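Right, I'll just put the structure down here and ask away after.
Note that one protein chain is taken out, while the other chains of the complex remain in position.
Take a look at chain A:
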Amino acid sequence: MTASSAFSYPTTRRRLLGQASALGALSLVAPAWAEELANLGLPGGPSERPLTKAFPQKGEMILQRTRAPLLESPFEVFDKGVFTPNDQLFVRWHWAVIPTEIKVDTYRIAVRGHVKNELSLSLADLMSLPRVELAAVNQCSGNSRGFFEPRVAGGEWGNGAMGNAKWLGVRLKDVLDKAGVKDGAQCVRFGGLDEPMVEGAPKFTKSIAIDHARDGEVMLAFGMNGEQLPLLNGFPIRLIVPGWYSTYWVKMLNNIEVLDGPDDQFWTAKAYMIPDTPGANMKPGEKDVKMVPINRMVPRSFVTNFRGGERLRAGAPTPLRGIAFGGDAGVKAVEVSTDGGATWTQAKLGTDEGKYSFRQWSTQIEPAAGNLTVMVRCTNMNGLTQPATPNWNPSGFMRNVIETTHLPVA
């Protein structure tokens, strides 16, 4: 299959309660409390996932895994605006030991390691620092992994392991300055309250280089779209690493450790590795490819007001709209093609909410009868454009091929 299979809306069907055959079929794919199914259209399947409202502080989500929770945003949510509602932003935990009770008065964040003064900050201490607010896309490294061909193991996401929010918090730089980073610091490692299920398994931690940590943009957020974070999105404090994949955005942050050497722990040194090639692309089975830790995001764009297969009226002026983001840079342009990529038309861009945010795009078409294909591509401010062919790597990371939506016109 080609890039044309890349876009698919979840579609739902009502659970047929009372019909034994339907119940039997559903019990194979869904816990008893899940009521409807979404279809992610993954090549070769399985594509059906339950839709659920069973998770605390979350609305309707696509259930990828109950424990540890993996919840995907239904794609329809991205048509409602550039900011993803808190109760529908995706959820991804590595380990299942997650505190279900957080007391704000006793919560502490340790700042330790290669610093002059080790700190134990209360939330009040943290919130007394100068505040910043920043719109930024939070996207899983493996968003859209389910569309990889050949398929790869992992969380089999559609396109909804991403979301955009206004993050309110304080600069990591200010927190580090309060502790006083010693000369020779190389990186900063972050850990949260989540723990592995079994002894000896690697606790989830991630680190970034010291200069990155002190760039004034990396922040500790306590606000998300004007409210405190849902527990499953990292309450009370989440690390925000604008322009970088979500794996670095450590949730329930309680440990900040400055290191004077490289971080050799599993999740930074061995996991989340991508081929060191343009677009993190390699051939299946290719040997001796240099691997590096995943880092900056790349541009993507999507149609949000039609799902593949929806019927349009021939000759009728038809609005097309969607979202785009530039990855680690702002959106420079979004272009639409309805002739298979031969010619491209600039779409109109919506309000600029900042270089790390989703940005809405819109245009109008008058489709002729037949089978219409709509392709959309984003170019970011660094001049990087989405590729026409999908990338591949064994972990299913960094998909950003041009999306194509098929729409019959009559």
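Here is the rule we go by: a residue touches a chain if its C-beta (ideal position, glycine included) is under 8 Å from a C-beta of that chain, and two chains touch if they have at least 3 such contacts; residues count from 1.
We adopt the following convention: contacts and distances are computed from a predicted model.
In the listed set "Sulfite:cytochrome C oxidoreductase subunit b", "D,D-dipeptide ABC transporter permease", "Recombination protein RecR" or "Cysteine desufuration protein SufE", the entry agreeing with the UniProt name of the missing subunit chain is "Sulfite:cytochrome C oxidoreductase subunit b".
Of the listed positions A:I98, A:A161, A:V331 or A:A347, the one in contact with the omitted chain in the full complex is A:I98. Considering A:E133, A:D177, A:D211 or A:E310, the position touching the chain not shown turns out to be A:E133 (whole complex). When the missing chain is restored to the complex, the residue among A:N39, A:T84, A:S207 or A:Q228 that touches it is A:Q228. If you put the hidden chain back, the residue from A:G184, A:P202 or A:P278 that touches it is A:P202. The chain not displayed touches chain A at residues 28-33, 42, 44-46, 49, 52, 54-57, 63-70, 95-96, 98, 100-105, 123, 127-128, 130-135, 146, 151-153, 155-156, 168, 171, 196-202, 216-217, 219, 222-223, 228, 231, 235-236, 266, 354-356.
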